[in-house]
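A quick write-up on the structure given underneath.
The complex appears here minus one protein chain, its other protein chains still in place.
To keep things simple, chains are lettered A and B as they appear, and every chain counts its residues starting from 1.
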Amino acid sequence: MTLKELIVSLCGLMTVSGSERSATAGLQELIGGAFDEMRVDAVGNHLFIKRCGRKDAPLILVDTHLDEIGMMVTGIKEGGFLSVINIGGVDTRILPAGEVVIYGKEKLYGVVAAQPCAGDSLKPIHEMLIDTGYSKEELEELVPLGTPVGFRPVYDELAGGRLAGKAFDDKACGACAVFGIDAVPAHELAGDVCFLFSTFEETGMLGARVAGFGLAPDYALVMDVTHAKVPEAEEYTLSPMGSGISVCASAVTNRRLTRMSQEVLRAQKIPFMVDVCATGTGTNANVLGLAGEGIPTVLWSLPIKSMHSAAEVLFMDDAKALAQGVRAFVRSKEIAEVFGK
Amino acid sequence: MKKYYGLDLIREMSCAFAPSGCEDGLRDFVRAQVEDTCDGLTEDKAGNLLVRIKGRGVGYDADKPARLLIASHMDEVGFMIKEITPEGYLKFSVVGQIDPRVLCGRHLRIGDETHAVKGVIATKAIHLQTAEERTHATPAGKMYVDIGAKNADEASKLVSVGDYAVFDSDFVTFGKDDRFMKGKALNSRAAAAALIEVIRDLHGAATALPFDVYFAFTTCGEIGIKGAAVAANTVKPSLCITVEGTEANDLPDVGASSVVCRLGDGVVLPLADQGTLFDAGMIRATVSAAELAGAKTQIRRGISGWGEAAAVQQSMAGVRTMELALPGRYARTASVVALREDYVTLRELLKNLLRDWKF
Partner (left out) sequence: MLNLMKTLVSVRGISGYERAVSDKILKLVVPYVDKAWNDPMGNLIAFKKGTAPDGARRKIMFSAHMDEIGFLVTHIEDSGFVRVEQIGGINYVAASYAPVTFDSGLRGIMVPDVSAAPGDIKADRVLVDVGAKDRKEAEKKVKIGDFCALDGELIRLLGRRVAGRPLDDRIGCAIQIKMAEKLKDEPCPDDVYLVFSVQEEVGLRGARTAAFGISPDVGICFDVTGTGDAVGARPMACTVGGGAAIKLKDSSVICDRGLADELAAVAKEKGIKYQFEILAAGGTDTAAMQAAGAGVTAGALSIPTRYIHSGTEMLDLNDAEACAELALAWLRK
């Protein structure tokens, strides 16, 4: 399977925050083979472990979050419509006339109603309706309250090695992590590697916090998407696409680990740029560094456009750089020497 | 070309690349669908396709045949690329009336009917939006399409200013027993598909008509220019039926008194729109014919919208005109929703009207 295929397969799974367990079988099938062990913890974190075969080896945590934003069914209306609430920060601007999948007792297709009305205001999400083509009575049978609703997975290849689709945030990084880790023979790993597909990032970074506490790794690489440079948000510092890995400089991540990780990238001629998130990263790096007794953490990001929409765009070259970066990171004896036990 | 029927025909029509002014590909498709089953085919200078079914019935005046025009527009709403930015993005103008609220994040095909590249209408990530931006639609003029190009040069190799774009939306059936259909331009294309199926039926029908029927597949119906007016001038009919898509708003948050028509209640008969008062006699005759045939019809409540009919009705010395419409939700979006049985009702009602002509 190519990296692109893995990205599309992983991102295409429905993993709306709180429903990550529904992806367990799919994950096992797609990436389970790359690891020695897999387990799911009390909150739905999916942990994949690849052992280096040495005793007392350091434990390296590679974290990307499994959950994606989406919706939850809150009510069933006359005429076969559903009302929903957002799970995580859903961009309401992309919803009218958008296509969704309702993961009830059966998988149903739905269209977000786009009823013309005066003015230019957008309805809040809890007033939007999803058209299902079923009657109210049928829906009451098929769609229990709380049923997750996800964007319909549609992936388009754009020009120049760009890919458009849903939920690159953050399973595209997950795919890069798996690719990178899988590329390293076990005995060449700098330690035991725990790949954490964490839950509830979109709703408050809960998964990484509790997993960090439970695992107490020696050091951690967090990977998440970041905003690629776009014309209408010039006021923000954003990473241009095509710059490779966006290495985050921040007060909440470990300075030395960040620097060493850059040296590793430089040595391997893997393209990267430094991205500044001075006092907060908006990612699991915020909580992992402070989990348990503290975990030295570095954050690498993948620049994407239109984050949290059903048409996020990523650049395959950046993703490839990220996968190569992971491979170099988990092999790095230098980092393991400094941060391992 | 392969002949398509029923749902497959609707699928092909819905997925066709044919925004207003760019109907050639779809016209060729329609021509191929009907050329073996008609008595004459012409293309006029406005790009309309006119398909003739000759009358053979009792009272047919071969020298001066009476003519009935049945018109349906081929075009859909879409976009025209007006600028390639230095970063390689595409700015666009909207072709037809599209609510800007349905644009963000949509997938597009850009180019023409023979060659198109894929793109998405970018949306500034929710994290970067201001409170105002989160609650108000971005004007279309501020949006742009991302085709993956890294700069203007790369983009220019793939797209030119003046290229068209349409929603990239596949045809889906869904809901209980797959009764519902979703696609772009769905209900107006399904209306045109119904015409194709009626032509085929009529051509082989035993009951011959005492007049000629011209089916017009017209251009530019979505932008108010109305190729239909030209078709009417060419055909010079004494009666006209426009067959259209019409917007249904049967949603639970729309008050029952504001619902203009519903999916599942059959063919929509508007009494009037913003440009036309439809012929009352034709409507009455249609309603009774429908009752006799057991076909569901509904009178459209409300007089919004502006179809091709006005142009035809007011052409030449005036033409008695009525409209039959297929109800669809979320008109002029990437995801129009219509009901399969409404399509069948429309098609069968048209067949019935023509086989047993009452006007």
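In the analysis below, contacts are C-beta pairs under 8 Å (C-beta built on N, C-alpha and C of every residue); 3 or more make two chains touch, one makes a residue touch a chain.
Quick caveat, the model's predicted, so the values are computed rather than measured.
Across the whole complex, the hidden chain's contacts among the shown chains comprise A. From the options A:Leu108, A:Leu163 or A:Leu206, the residue with contact to the chain not on display is A:Leu206. For the chain missing from the display, the contacting residue among A:Gly12, A:Gly26, A:Gly75 or A:Pro116 is A:Gly75, taking the whole complex into account. Note on the undisplayed chain: of the listed residues A:Ser19, A:Thr92 or A:Thr281, the one touching it is A:Ser19. Set against the missing chain, the residues A:Leu30, A:Ile87 or A:Ala220 yield one that touches it, A:Ile87. Contact between subunit A and the absent chain runs through residues 17-19, 21, 41-45, 72, 74-75, 83, 85, 87, 126, 144-146, 200, 203, 206-207, 209-211, 213-214.
Quick note on the criterion: only the chains that are shown with their structure count from here on.
Subunit A and subunit B have Cα centroids lying 41 Å from one another.
Those residues of subunit B that touch subunit A in the shared complex are 85, 87, 89, 99-102, 104-107, 117-129, 133-139, 142, 144, 146-150, 154-155, 158, 168, 172, 174-176, 179-180, 182, 247, 249-254, 329-330, 333-335, 337. Listing the residues of subunit A that touch subunit B in their complex gives 77-81, 89-94, 96-99, 108-116, 120-122, 124, 127, 129, 131-135, 138, 154, 156-162, 164, 227, 230-233, 236, 241-242, 282, 305-311, 313, 315.
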